[in-house]
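Shown here: the complex without one of its protein chains, the others still in place.
Letters A, B, C and D mark the chains in the order given here, with residues in each chain numbered from 1 onward.
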Amino acid sequence: PIKIGALFSVSGPASFLGEPERNTAEMMVTEINKAGGIKGQKLVLIVYDTQADATKAVQAANKLIKDDKVVAIIGPSTTGDTMAVIPVVEKAGIPLVSCAAGIKITEPTKKWVFKTAQNDALAVARIFDYLKKKKISKIAILTVSDGFGSSGREQLVFQAGKFGIQIISDETYGPKDTDMTAQLTKIRGGAAQAIVCWGTNPGPAVVARNVKQLGMKLPLFMSHGVSSMKFIELAGDAAEGIILPSGRVVVANQLPKNDPQKKALLNYVENYKKHYNVEGDHFGGHAYDAIMLIKGAIERGSDSPAAIRDQLEKTEKFAGIGGTFQYSPQDHAGLTSDAFVLVQIKNKGWTLLK
Amino acid sequence: MTKEKREILIFFIFTLAVLITPFFLQGSYFLNVLVFIGINTMLAVGLNLLLGYAGQISLGHAAFFGLGAYISGILTTRFGLDPWFALVIAAVANGALAFVIGFPILKLKGHYLAMATLGFGIIMFIIFNETVAVTGGPSGLSGIPNIQISSLIFDNDLRNYYLIWIITLLVMLFSINLSHSRIGRALRAIADSEVAARVLGVNARVLKVQIFTVSAVISAIAGSLYAHTMTFISPASFGFNFSIELVTMVIIGGLGSIYGSFLGAAILTILPEFLRVLRDFDIIVYGLLLIIMTMYMPGGLISGLTRIAEFIVGKIKSRGARHA
Amino acid sequence: MDNSRQLFQYILSGLSNGAIYALIGFGFAIIYNATGIINFAQGEFVMLGGMFTIFFLAFFHLPLLPAIILAILFSTIIGIAFERLAIRPLKNATPLSLVIITIGASILLRGIAMLVWGKDTHAVTAFSGNDPLYIAGATILPQHIWIFAITLLIIAANKIFFNYSIVGKAMRACAYNSQAASLVGINVKTMVLLSFVISSAIGSMAGIIIAPLTMTSFDVGIMLGLKGFCAVIIGGMSSGLGTIMGGLLLGLLESLGVGYISASYKDAIAFIILLLILFIRPEGLFRTKETERV
Amino acid sequence: MLKIKNINTYYGQVYALKNVSLHLKEGEIVTLIGANGAGKTTLLNSLSCIVPVQSGEILFAGESISNLAPSQIVRLGISQVPEGRQVFKPLSVEDNLELGAYQHYSSRAGRAEAKNTASMIYDLFPILHKRRKQLAGTLSGGEQQMLSIGRALMAKPKLLLLDEPSMGLAPMIVQEIFRVIENLSQEKQTTVLLVEQNARAALKMAHRGYVLETGKMILEGTAAELLQNKDVQRAYLGRDKKEIWER
Partner (left out) sequence: MLRLDKITKIFGGLTALTDVSLEVRKDSITGVIGPNGAGKTTLFNIVTGLYTQTSGDVYLGEKNISRFATESLAALGLVRTFQNVELFGKMTVLENVMVGLHTKSRSGIISCAFKLPGQIKEEKMIAEKARHWLEFTGLIADAPNSANNLPFGKGRILEIARTLAVEPQLILMDEPAAGLNSQETTQLAVLIRKIRESGITVVLVEHDMDLVMDICDSIIVLNLGKKLAAGTPREIQENKAVISAYLGDS
């Protein structure tokens, strides 16, 4: 059998990433094995929980490599965990396909490290592009002070100039905060024309509700971190009209027929629903892509770590959940800005914004 | 055998065990776990000086650990300092900080002390998180160099094991020495009755601050070593939860016992490894074990084990006596 | 937008959050005052209150009131079980080992909640709508009024209970010296159990009334518990006015800190100010100075 | 009314009481004397069920009480004034007294009764009345001792166990307390078991006495007998007051 390791933050503060990722990975392995495995070999997946704790991630990576002797690792879920295990896999020479979004992971390019999650930069570009079109030039940003938010904030600040956008107020909130009226009151006191909030559930839902509570009329933008039905459920009425960049997974059936990803997306959504009784989201998609990429690499070459790495690097036009991947020796991230679409929440559902 | 001789013998045996353990673990990942046990032992011993001897609680010790790690990490990555040099600076800076905040903080008693140290921990955690330009913020600081002695680079588990454990053993030895000295006695006296200690001329205020400082310095050394073995650090490792975990290590191990702190650190570090197979149930079992261990060994593992050992020895002796 | 309106909004937001912290802080104070234990699992009862409510609302489609009552009931049963299984069997436990036990219990409860209800966050409908109320240009939600009212009610009840009723006094006597308490005929075990009953009921109650604002998930207890803990300590571990002052102060400091200094350092600012105050008054903020006797 | 038969009590492995027997008749004052560490406090604590008894039997009014909870003992009418004034320091003097009558508070009559008893105790120790709003922890040592005695009296016990009640009290107050004890026994038929270092005074008041030495009961007799006993005189009675003062 071919042993593949996985490191996901199944519990802890980033379990919203780790859980769907683990579920997806396990589902995929079952499916693959049902279909006869890879080149006739069964796939074995060994998942360890990192709890979004760098120390635990490193220990688990060590165990995967030294004890379980895996040929490749998918995950970890967060940028922090990924950065922590990079030295371990680089030294051991085991390919790692991270499911985290941080740019640092693949820039500069590291020999053994790939990733599937779309860079935040792409999501930011999508929003700014739209703002520019709508002639909105003064915005307020409200980001969560964890890995996701701080990397989003970095990109928002970094790219604003390029799009001629001015950040009037730059506020943050804690990952577990339950009330953001103070930050919003401050924003209300400024001259911002729109608010961009960067975070993952449940914070943005609180923000949406607080905006409504304060009677603010500014258009509200969110990140891809909340592109799941859960957000709409939590924010309730306050979610109406919010615009956010998202992977195509939430609007799979609204996509044009010729979209290369459509088949994979519909397939994934349906499958996930069947297995776990909830909607699949694009976080799970990262794990889907990672597994499929490794599967492709093994099929094209062999199941030794070095061969997997070499073949991964040669991946071309793989249409997955997150987008269409194209790795090269210079690019281990593999996606372009069309990995994201903009969607708007209407009538408790997603509408593709053209 | 006198008490002192027994102490020396125990320490000798312990050292020996530590030194030969790697030979049984060639290439196993468990060596890596033992490295972390070493670091945690250092931390627990340091906290035990404060909590177990002086009776002063700290719910913010992870902050000193983190500060040590960050000072070391930043100095080596951004200013290219030698890791050893960075370690010394981290220790000194931490000591200075602890000394300065020690005076007002340790004037507080009981809950107020608990809350002040907790607040300190939270403040430091926020600083690690928010000063993105310096610390790299929530996504961490990577590329920290390994420690090096001339051409010997400590870049694998075996080397790190010896590096960390030799320092840990030194820290343990110092703490044992300290506990049998006038300072150790004065600290325990303060814990029992501060007024009486003061009447006998023990300067409780200064002594508490001193031990707080020593404890912070030990934590900083552990933090620095952690940074250089992991080569990556992020704030998540230095939060409130870890402060609590440290206190748990000390108490589960046994207040005021250096070997107890080792046991506590070892158990709490290894436990998650074994619980991994339980997947999502691990947290439940972990909580349950914590409760059960404390329920049945309220004096800590060390006194529990001593009792069990005495019981067995007693059994053997009585059996021997019957035979004789 | 004029400055005074903005200030007023900060104050109002701060006070509303502060009332939440105070309410949670009460649970700590009660167990502490009756047993001398600091119950680190208190935040978990706040979580249980919210989660049980959701559970009865969503799965059994009960109306709000019965769901709330059942939620308090079930949380209290868990409180009793905790006391029975983990606190009562202990003989000569030290205060610190009790702390570890409560930490263990909090991990355990959180773990069970995670397995049973999953890791998702859930929203609870507000008791009386989500239309903001305008007070001098600032807004709060009707739910905040509920929080203020119930907090006041609970404080008043507590004050009367602990200072004027014989059982309340007996509970305090137990906390100070359980052996002497048993010598005057107080059944110490009953008192401890009772304190767990009261505090888990109040904790879950807090969880229920704040859930419509904060939403709820298996891990809300950590942060809220921590804040409540701070509130009660600022208030000098009292189960009366001190805790509410502590909670309100913490809430205000946070909100004004966000408004006038920096949102990133919100908690840091609040704690720095608290530490400074404690340095000036080491015996606590809301406690009259009393010298220790020898 | 109280019969102790061959009880044994240990602390860990160490014997504190070995085969101790003792009995009290209704209305009697019995004093227990013995050196430091003889086990007097342990005996009282065994009676109050604070320290578990390993073997032997304790009968109160014919019923075995050796395995009850301390609070049940109080309900049966046994109250103890513990060694070292264990007052509830964070509570006021008033509240301390009120808690003494804890078991009576369930009934209205009991509450009224407790009020009376309290004013009787204030008459007895006027200083407590002056300090009634003060926290017990800030009282002087002797005031705390008075409070501790008062608290036990609030329960209106049938059997009163006193562990060194005169400790730290001014001579006048000691006399007063001894007078109270005699009154209780004569007027209210309260039975008293008194542990006292001031053996002479205790024996003068008591009907009978026991001598405890390192956990064993070595002597028993009427107060008069014990006062005359050479060993007792040497070990516990010391020189006569006058002798010293006259020098």
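Basically, a contact is a pair of C-beta atoms (placed from the backbone, for glycine too) under 8 Å apart; a residue touches a chain by one contact, two chains touch by 3 or more.
None of these values were measured; they are calculated from a predicted model.
Summary of contacts with the chain left out: across D:1, D:69, D:219 or D:235, the touching residue is D:235.
For the chain missing from the display, the contacting residue among B:131, B:148 or B:210 is B:210, taking the whole complex into account. Set against the missing chain, the residues B:31, B:197, B:221 or B:246 yield one that touches it, B:197.
Residue-level contact of chain B with the missing chain is found at 174-175, 177-178, 180-186, 188-189, 191-193, 195-205, 210-211, 214.
In the full complex, chain D contacts the hidden chain through residues 11, 33-38, 41, 83-85, 127, 131, 134, 138-143, 145-146, 164, 167-175, 197-200, 234-239, 241, 244-245, 247.
Definition applied: only the chains that are shown with their structure count from here on.
The greatest centre-to-centre distance from chain B, using averaged C-alpha positions, is reached by D.
Taking each chain's centre as the mean of its C-alpha atoms, chain B lies 31 Å from chain C. Once the centre of each chain is set as its mean CA position, chain A and chain C turn out to be 36 Å apart.
Residue positions of chain B touching 2 or more other chains, listed in rising order: 130, 280, 283. Shown for chain C are the residues in touch with two or more other chains, namely 114, 264, 267. Working note: touching chain pairs come out as A-B, A-C, B-C, C-D. Interface residues of chain A, counted against chain B in their complex, comprise 10-11, 13, 47-49, 52-56, 58-60, 62-63, 65-67, 79-80, 83-84, 86-87, 91, 102, 104, 145-147, 149-151, 154, 172.
Residues 38, 40, 86, 89-90, 92-94, 96-97, 99-101, 103-112, 114-115, 226, 229-230, 233-234, 237, 264-265, 267-268, 271-272, 274-275, 278-279, 282-284, 292, 294 of chain C touch chain B in their complex.
Every residue of chain B that touches chain A in the complex is listed here, in rising order: 27-29, 32-33, 36, 129-130, 132, 137-140, 142, 155-157, 230-234, 236-237, 272-273, 276, 279-280, 282-283.
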